[in-house]
Every structure is written in structure tokens, then in C-alpha cells.
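Structure record follows, encoded as C-alpha cells.
The complex appears here minus one protein chain, its other protein chains still in place.
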Amino acid sequence: MPKITRDQVKVPVDVAPEARETYIDNYMAATRETGRLMLFACDQKVEHLNGDFYGEGIDPADLDPEHLFKIGSQGVCGVLAGQRGLIARYAADYPEINYLVKMNSKTNLVKTAQDDPYSPQLHDLEAVLAMREAGVNVVGLGYTLYLGSEYEATMMAEAGQLIAEAHAAGLIVVLWIYPRGKAVTDEKAPALIAGAAGVALCLGADFVKVNPPKASDEATSAENLKIAATAAGRTGLVCAGGSTVDAETFLTQLHDQIHIGGACGNATGRNIHQRSLDEAVRLTKAISAITLADYEVADALAVFNGEKDFAL
Amino acid sequence: MPKITRDQVKVPVDVAPEARETYIDNYMAATRETGRLMLFACDQKVEHLNGDFYGEGIDPADLDPEHLFKIGSQGVCGVLAGQRGLIARYAADYPEINYLVKMNSKTNLVKTAQDDPYSPQLHDLEAVLAMREAGVNVVGLGYTLYLGSEYEATMMAEAGQLIAEAHAAGLIVVLWIYPRGKAVTDEKAPALIAGAAGVALCLGADFVKVNPPKASDEATSAENLKIAATAAGRTGLVCAGGSTVDAETFLTQLHDQIHIGGACGNATGRNIHQRSLDEAVRLTKAISAITLADYEVADALAVFNGEKDFAL
Amino acid sequence: MPKITRDQVKVPVDVAPEARETYIDNYMAATRETGRLMLFACDQKVEHLNGDFYGEGIDPADLDPEHLFKIGSQGVCGVLAGQRGLIARYAADYPEINYLVKMNSKTNLVKTAQDDPYSPQLHDLEAVLAMREAGVNVVGLGYTLYLGSEYEATMMAEAGQLIAEAHAAGLIVVLWIYPRGKAVTDEKAPALIAGAAGVALCLGADFVKVNPPKASDEATSAENLKIAATAAGRTGLVCAGGSTVDAETFLTQLHDQIHIGGACGNATGRNIHQRSLDEAVRLTKAISAITLADYEVADALAVFNGEKDFAL
Amino acid sequence: MPKITRDQVKVPVDVAPEARETYIDNYMAATRETGRLMLFACDQKVEHLNGDFYGEGIDPADLDPEHLFKIGSQGVCGVLAGQRGLIARYAADYPEINYLVKMNSKTNLVKTAQDDPYSPQLHDLEAVLAMREAGVNVVGLGYTLYLGSEYEATMMAEAGQLIAEAHAAGLIVVLWIYPRGKAVTDEKAPALIAGAAGVALCLGADFVKVNPPKASDEATSAENLKIAATAAGRTGLVCAGGSTVDAETFLTQLHDQIHIGGACGNATGRNIHQRSLDEAVRLTKAISAITLADYEVADALAVFNGEKDFAL
Partner (left out) sequence: MPKITRDQVKVPVDVAPEARETYIDNYMAATRETGRLMLFACDQKVEHLNGDFYGEGIDPADLDPEHLFKIGSQGVCGVLAGQRGLIARYAADYPEINYLVKMNSKTNLVKTAQDDPYSPQLHDLEAVLAMREAGVNVVGLGYTLYLGSEYEATMMAEAGQLIAEAHAAGLIVVLWIYPRGKAVTDEKAPALIAGAAGVALCLGADFVKVNPPKASDEATSAENLKIAATAAGRTGLVCAGGSTVDAETFLTQLHDQIHIGGACGNATGRNIHQRSLDEAVRLTKAISAITLADYEVADALAVFNGEKDFAL
């Protein structure tokens, strides 16, 4: 898979002229000069509280938050996505990681049956830019939007403004879009996932993270994903990794998402960090081998199994 | 149909003196120097999700968002109206289009039975002005207001402030006004459409897009539209195109809206972009022939059928 | 009725010292140097939609919004009160009118049974001051407050802040105060009208527009109005005109409101603009004859009937 | 009762160093150099509408709002507390009064059964400081907080911010704190009144106005008040006067509140202004004789009866 060059980056026109080179730097860093995104999702300590980090089937190493940064540092990722505060506590010791600041988060305590989901922006952009100015390697932002929630309007407005300001400052933006709320009966309906992809484009996101659409009578999940990826236009679509499954199944799905579904990357969290450091590091490499270097599944599995190494 | 001259433009007094020439430039560009508006509506990827772009009866080309810009570029339109983010991703490759930034949008997931409609402003005006300053050809703004919604107050205030600031900066503003909500039993009642037109005037809009009023015992839809157009005073009234119908019906309605109903333009989306590029381009020309050059329906149909070309 | 002099104007202490002369200018202009206010209310295109401008018993001329400005220009009024956007569209052609910008408005679609009334401020004061600076003859502001609404707090706060800032800038302020909402069982109870007058004073308004209190066992409407006018202290009280009645009844009520009820003016809308231009112009003169020149009813009627002219 | 000296004033540390002398000036003026506060409450025209100013048992003079200022001018008070707008209309003619601007107010139309109480801040602090700068004798601010209301949070935040900013500008602040709302079953429970006093301290108020606690099995109202006054720490506690009672009862209660209950002042409204000017003036003197000069009840009654005069 050939690398892209700086002048192949399609810089959106809302990037301020004086931030254009910064945007290209960030885009190239985040995509490891491939145009594809391997996002290591580390925002679950708020989203799922401690349930994703401790318990049966989870490696004990995962309880210590530093585990995430060790993986990010020793593995191969495009970006490590986490809340600003989490990054602030460890980034000085892991300066080489590309950070994506997850701007909003909510816990899973209040269920949709009680109230539709709303995930608040935790701080203003200024707080991120100040960290960048102080030397932290922040390349972009993330924001979660629940389409169909009764609070959709608030999140749409927060996301819309955030993207405008982030681009003006040369940062890339990834939207996590999940249809959810009392109005949503089928969160993974293909048409809904495709709709989410289009919303991300209209808000101006660089990448959108969606759940894989379910298969339908006419098409597999990956085929349905292709529709969504096309609807996303110039916004790159990446799939959420979901809960932990075995590596082969996971890597096969990922390969299909990219080569059948038109995804230009992946966003994986639990599947990586719930493993021991060594295994987790190898999984990031296997994922990146597929995402960033067009490996076949078998070759990627060999990377995961430690039979060959992968580096960019 | 004679062109208007710059000094025939009735510049509202809230246009800042230093922005007066810019306002006239934008008004002349948007109306192609006719005082009439042909608005190509491209905001449905949020409003209707992917349902307007993929499925039975829709040309496959419509799934790729770039389709919209190809039509805007090759066809004849006054403005292409879309969300800021959408425009930001393509405008560099389609610099010749007149863009109207649709400032607010909502999805169709939450129905009125669950909650009255509210469409949030997606970003501040500054985000639009920055794009203009960076060279993007933005001539105006759009905003959707649901009269009779329990959130009417919020939208009225957003729209009111937006128009004041947009005019101060020399931009034109188009309001989409739809009576909708639990309090509204008949969204297309002639008196309500006329009321909507008056509200747009009181908020200071340059144009107002309304649904065509229904026919009543006393009058046809176009005759009822005439009342609304008069009530709008110096705010130009344009009609929404609605769902896709055959070209002849569509063009006849448009002709009546202008010549009987006093409309000074049209706002059409699905009817155009759900067609193949070639057909869509021809339809924009046929519409513009009626709207901007006072063609008769038969002549416009000939344009649509490719029997004659139309250019300004 | 003698004119007042500039040094008879009781300038409130929240008028900024540098805006003192402007405030006096505006007060003298609005009251035509009498201390009494003849307010031509033109905000109903939002408040009542098109129902006040078209239909049985309404002169067809009233459908065109310019009708309002023609009356304001040819008749005798203190101020023409309308929304900022409406004024912005016509003021260039009617520069001689004294404009009072109605800062908030709502439609009548959502009824009190569904939700208590809230009328949002449509834009900030800056938007008005910019117009004034650009040469528009804006002498003051209006704001409607629904006492007893569940949204009373929001409107009280908006009105309170607005008056402080408007006075600081030398503008006069008229409050429209109507008790309304689920908590209000008798909107025209004399004690409530008197209470509304006192609230206007405590907020610092220059004038307050109230509905005439109903008659009670002890007193006529005009006698009850006297209590409210006294409770208003140094805030001038003016009565709303209400729906259209015949001129003699109307002028007699007005005379009583001023000479028995202590009102210092009137605020009339529908009663004027639902007539033909000529008749409407004559009615403004008849009203002004009573309000601004202490005419008796018979003499004012003669003005209305065109038997004598009235000018200031 | 000896006067206090300027260096006995305990200036809180949130008074800006450059505003320290102004704060001391204001504290000395408001307490007439005694450390005790005689507050003439004139905010009822909003709180109780016209019911406190007109009707059976109320002197007709009270209907004219200027009555309040005449009392404030001719009587002996520490401060006259009223809304900004009310003060703005009369202060030019009564420049010698110490004004305390009541920052928030609500009417009594919506009852607690319908909605918990919220009293909105009517304008920002800037509006008050501008008046002070223009020469108006404003020494402090007042704010009403309903503890236990579902809107407690909003009022706590408004009050907390207001005190910080007012102190920074050298103004003193009096909090009115009333436990009220669906969660409050006994508004005058001694523990609740003591709690309110402590809240005022934690917010940083200079004085807190509470209702007298009810008597309990163990203690009289004044004895219970002593607990609250102690809980208030360095925030001075003053008691609300309540509805009109005969002067002797009123003065005896006041004497007990100060000498048994540890109150350092009083806040009286209706009891004063519902009387004729002469009687009202004499009552302010009798109250001040007790509050500011440690008179016995009999001597204060003699002042009220006009048998001796009282001046500071």
C-alpha cells in the first residue's frame, strides 16, 4: 500500500490558511501517511466505568490506566483517543503518541429507558489548544453524537461548532455517531448507519466512527457498509471494534470492512486493551498491518501470533 | 425578462454601510441579476438522512455526495444550499458555485408525536465568515424555523439574531418556515402560509421558503400563494419543491407559483438530485429558464428534454 | 395643551451622562413634545400572523405591509412600533417616522392551555444600535412581558437588562405587560393591571402598555385605570386599543382613559391599520388630537370624519 | 450604643484591595456607623404586586410610589432596598438616601403548588455600577434565595457569583433567604432558619435577612433566633418584619430579636410604608432607635408616638 503525499491530502476549506500545514501534518501523522486511520479507543473509563478494565476475561494489567499508554507507545497505532484529563496525566511520559482528545463523554448509569443519551463536551477547545501549545502531541479531536436522541440538537450544535473551530486551528476531527434513544428502534439498521455517515460529512468531520450495519436480506454487513462509506463522501468512515472477540474473527471482519465495505480504518478499544501488554501490542500491529499496509488476514494473524513483526 | 441593475436592489437598512456593496454583489449573484432566486436545496443528508439519496426510484449517482456539486457546477442555479461542513469538503474543487450555508438542521428520527421540532444552529456566523475570508464563495445563509413548535421561541431568537448579523456582514438570508408541532393541525392552511411569510418579513429575511398552500374552496394553491407573497412584502417568497414528480407537472406548478402566485423563485432539492447527472443538470436549466428568464412551460420542457440549451 | 420643555423631562439616573441629550431628544420626539405617547402598534404580523391583516372587515390595503408605513408617514403618530426586520426593510423609504423597535414577539399558535406564553427577544440591542448609527430614526424599544407565566422569570430578566442597556444608550423603553398563563384566571382584574403597572416602574420602563382593567362593582374601567396609573408612578401608562370598534366608541374610551384614568397616551394597532389608508390616516390624527392636544371627543370625531384637519 | 470605627469593620478578603475604602464607606453608611442594619424594604411592588400598596387598612398615600422615597428621605433608615428601575426613576430627587439595589424579584402569581419559586436576577452588576459611577448613592445589593426550591441551584449560583463581584467592587450584599418549595414543609422551623443563616455565610454575604424562626418546645422564637445568629458567624443576621402589626408588638419583637436573638438589625417594609407619611417616618425613627441606638421599647414607642424625636 503506497503512502500518500502531502499534496494528496484534501484539505477542507474551513482549515484556516495559516493552519493548513499543521492540518496536513496532523492528518499525515494520524493516518501514518496512508490516508487510513487506526484509532486506539481509550475513552471507556468514563463510558463504561471500570467494567471494561477489570473482571473476568480481562487481563489484570488493564486495571492500571498506564496500560493504555504502554500499548499506545509500544504498539502501532494512528492515534490514541482519550479524554483530555487522562492524556494530561500521562503524556509527559509518552510524548511520542499521537493524541486525539475525546471532547465529550458520559457514563452508562442512566439508561435510555430513563432518559435519552446526551454526552456533554467536557471543556472548551481552548483547553486543548493550550496543551498543544505546551508541547503535547495532540493531532485531533473526537466527539460522540447520538442521532435520534431527544438531545440530538445540543450535540449537533456542539459538534458543528467544534469542527469549525478545530479545523480553523489545524486539528482533525473524528465523530463517533450512534443512533440511540427512544425514537430509535434498530440502532444498526443499514439505512441509519448510512444516514449517520452523511451527517458526519455535513458537519465537516474528517472521519466518522460508526457501528457496523447489520446484514440484511439483500446484503452482508460489509456490503451494507459500502453504502454508508459512499454516503460519507469525503469523510472517511471507520468501524467500531465492539466487544472482545477472537483475533481471527476480528481481523477478518476488519479486512472485509476495508476491502468490501470501503472503510478507511478502524476504531478499536476493548479488543486491544483487555489483553496483556504483549498480546495487546501484537494486536495493534496486526490491525495496523491490515489497515495501514493492506495485509491479508493470514499475514496479519501471523503478526498477531508473533510469527512476524510489523512496523511502519 | 430584463435584468435588474445594482441600484434597483432594495438594500435593507441593517446592512452595514461598509458591507453595502458586498450585499449587492451577493444579491446580484444569488439572483443571477434578476431579483429572482433559484435555490438548489442540498441539506437533506441531515434532514432526511440517506433516504433521499439511495433507494428505489433514485439514480445511483445520488449516493455519492459529490453528485450535488457536479449538478451545481454544470447546471444553472442561483445558489447551492447546504451545511457548512458539506460545503467545506468540496468547495475547493467547485469554486464557481454560489454557496448558501444552511445554518441549522435536524434529522427526522424524533417525530412530532414524541417532541416538537427544533433544529439547532450548528455553528456561529464567525465560522462562515472565516470561510468567506479564506476565499470561499459564500453569498448567504439559510435557517429553518418551525412556527408553532414548542421551541418556536428559540428558533425565532436564533433567526432574528442571525439575520441582523448576516446583513451587517453583507450576506443575504433565506428562511425556511414550516408551521409544525402539536399545536399545528393543518401545516399547509393558506392563512398559516401567509402568516409564515409575514414572520419572515418581520425577522428581516431576504427570501422565505414556504410550502405551497393547499387549495381552498375559494382559491387554487397558486391563488392562495399570491396572498402569502403579498403578505411577505419586500421579502421574496419562494416555494419548496417537495417530493419528486414528473418534470412537466413540476414545471407547470413552478410557472403558476411565479405568474399567479407572485413567487419570486423556487427552492428545489430531491426533484433535481435524485436524477442522473445529465437529467439533473437539464432540470436545473429548465427551472432556471422559468424562474430567471420567464420561459413558458413548453419552452422550459424543451430545455429539460435537451431540445434546447439554456444559459444565462 | 402646552408643550413640555426639554428640562421638564425627568431623565432617569440610569441614562448615561453622555446619552442624556439623546434620551431627551428621543423622549421629546416620541411624545411630540407633550409627555404623552401615541404609539402605532405594528407588531401583529408575528403576534397574530396574517389574521389581523386579511379577511372579512379588513381593508384589502392592509395585506401589503407597506400600508403600515404609509399610515405612519401620512398620519400623526408618536412612534411606529414594529420588529427590527420589518423596519429594516422599509425605513429607507420612510425616514421621517419615529421607530420603536419591538424586541420580542411570538406567534399565537401555541395556546396557554398547551404551554404558558414566552416571547423571546429576537436579537441583541447591538443590532438596534447599529441601525441607529447607520442613520435610522430609532427612538426607543418595546418588550412584551407576560406576568404570571411560568416563563415570567426569563422575560423579567430580559426586560430588566434591556431597559438598563437601552437607557444607558439614550433610548426610551415601552413595556407591554399582560398577565397571562395558567396561574392567571382574570387577566383584566383591576388589581392585576395595577400590579403590572408597578412592575413596569420597578423595571424602569418609560411607558407601560396595559389592557384596560375591567369595570368592578365599585368603579368603571377608567376609574380602575386611575389606580393603575398612580401605581405606575413616574412610568407613563398607556392603554392597548384592542380589537376594532367604531371610531366614536374608541375615541370616547381613549378620552376617558386619559382624563379619568390618568393614562398618558395610547397604543393602537388593528383599529388603525385595518382601515383604508385615508381612513387610517384620519384616525391617527383623531387619536393624536385627543392624546397630544387634549381635544374633546366631538372635535376629534370631526378630525376623523375629515371635517377638520389636525397637525402638530 | 457606641459607634464603630472604620478599622473595626471586618473587611472580607474578597473585597479587592483597591475597593477596600469604598467597602468600608458603604458598610459605615449602611449601618450608620453602628455595625447594625436598619433596612427599609421597598421591593414589594413586584413581589406582592399592588396588594401591599392599596386596599383596606393601607393609607392611600402608599399608592404613589414616591411615598417610599419620602419616607426614606425624611425618616431614619440604613438603606432603602428596591429594584434598580424603581431607584432609577426617583434617585435624582432623593440623592441623600443610601440605596441597596434588589437584584432579583418575582411576582406572587405562580404559587408553589404549580411551580417551585425562582426569582431571576433582573440585570447584571454592570448596570448597577454604571449608576453608581453616574453619582447615584448605591451602597450595596440584595438578592433573594429560596432554599429547597427545585431552582435552588440557579439561585445559589447567581448569588454566589454576585457576592464575589459585588465585594470586588466594594459593595455590601444582603441575602434574603427563605426556605420554600415542595420539599419544604415547615418554612420557619428553627433548624432550617439556622441552616439558611449558615448558607449566607458560606456564600459570603454581609447580612442575611431571614424570617423569625417559630417558637419550639424548648425555646422562644428569639432564643431560636440566637442559634441562627450564631450559625451565621461573621454574616450579620436581620429579621424580616412581616405583615403589619401594631407598633408596640412590633418594637418589642425587634428588641427581643436584637437583645435575645443576636440579630444585628431588621428589614421592614409593609409595616412602615402602609402608614401615612408622618406615621411611617416616626416608625422608621422608633425602629432605628432600637436598632442603631439600643433604645428600650418604651423609649422607642415614645419616638413613634411623636413624644420625642430621634436622629443620628
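Going in written order, the chains are labelled A, B, C and D, and every chain counts its residues from 1.
FYI, a residue touches a chain if its C-beta (ideal position, glycine included) is under 8 Å from a C-beta of that chain, and two chains touch if they have at least 3 such contacts.
Keep in mind that what you see is a predicted model, and the values were worked out from it rather than measured.
A.B. asks: Which shown chains does the hidden chain touch?
C.D. replies: Touched by the chain not displayed, across the whole complex: A, D.
A.B. asks: Taking the entire complex into account, which one of A:Thr31, A:Ser105 or A:Asn224 touches the absent chain?
C.D. replies: Reading the full complex, the residue touching the unseen chain is A:Ser105.
A.B. asks: From the listed residues D:Leu122, D:Val136, D:Val210 or D:Ala231, report the one that touches the chain absent from this view.
C.D. replies: Looking across D:Leu122, D:Val136, D:Val210 or D:Ala231, the contact with the absent chain belongs to D:Ala231.
A.B. asks: With the full complex in mind, choose from D:Ile4, D:Ala29 or D:Val184 the residue touching the hidden chain.
C.D. replies: Touching the chain that is not displayed is residue D:Val184.
A.B. asks: Name, in rising order, the residues on subunit D that touch the hidden chain in the full complex.
C.D. replies: Those residues of subunit D that touch the unshown chain are 10-14, 16-17, 147-150, 152-154, 156-157, 159-161, 163-165, 167-168, 179, 181-184, 191-192, 194-199, 201-205, 227-228, 230-231, 233-235.
A.B. asks: For subunit A, which positions touch the chain that isn't shown here?
C.D. replies: Contacting residues on subunit A, toward the hidden partner: 43, 45-46, 49-51, 53-54, 63-66, 82-92, 105-107, 109-111, 114-115, 118-124, 127, 130-131, 134-136.
What we mean here is this: only the chains that are shown with their structure count from here on.
A.B. asks: Moving only to chains each one touches, count the minimum steps from subunit A until you reach subunit D.
C.D. replies: 3
A.B. asks: Is it true that over half of the residue numbers where subunit B touches subunit C are used by both copies, so same, or is it different?
C.D. replies: Different; most numbers are used by only one of subunit B and subunit C.
A.B. asks: Hey, how would you classify the chain contact layout here, line, ring, star, complete or other?
C.D. replies: Basically the chains just string along in a line.
A.B. asks: Pull out all the chain pairs that touch, please.
C.D. replies: All touching pairs, sorted by chain label, are A-B, B-C, C-D.
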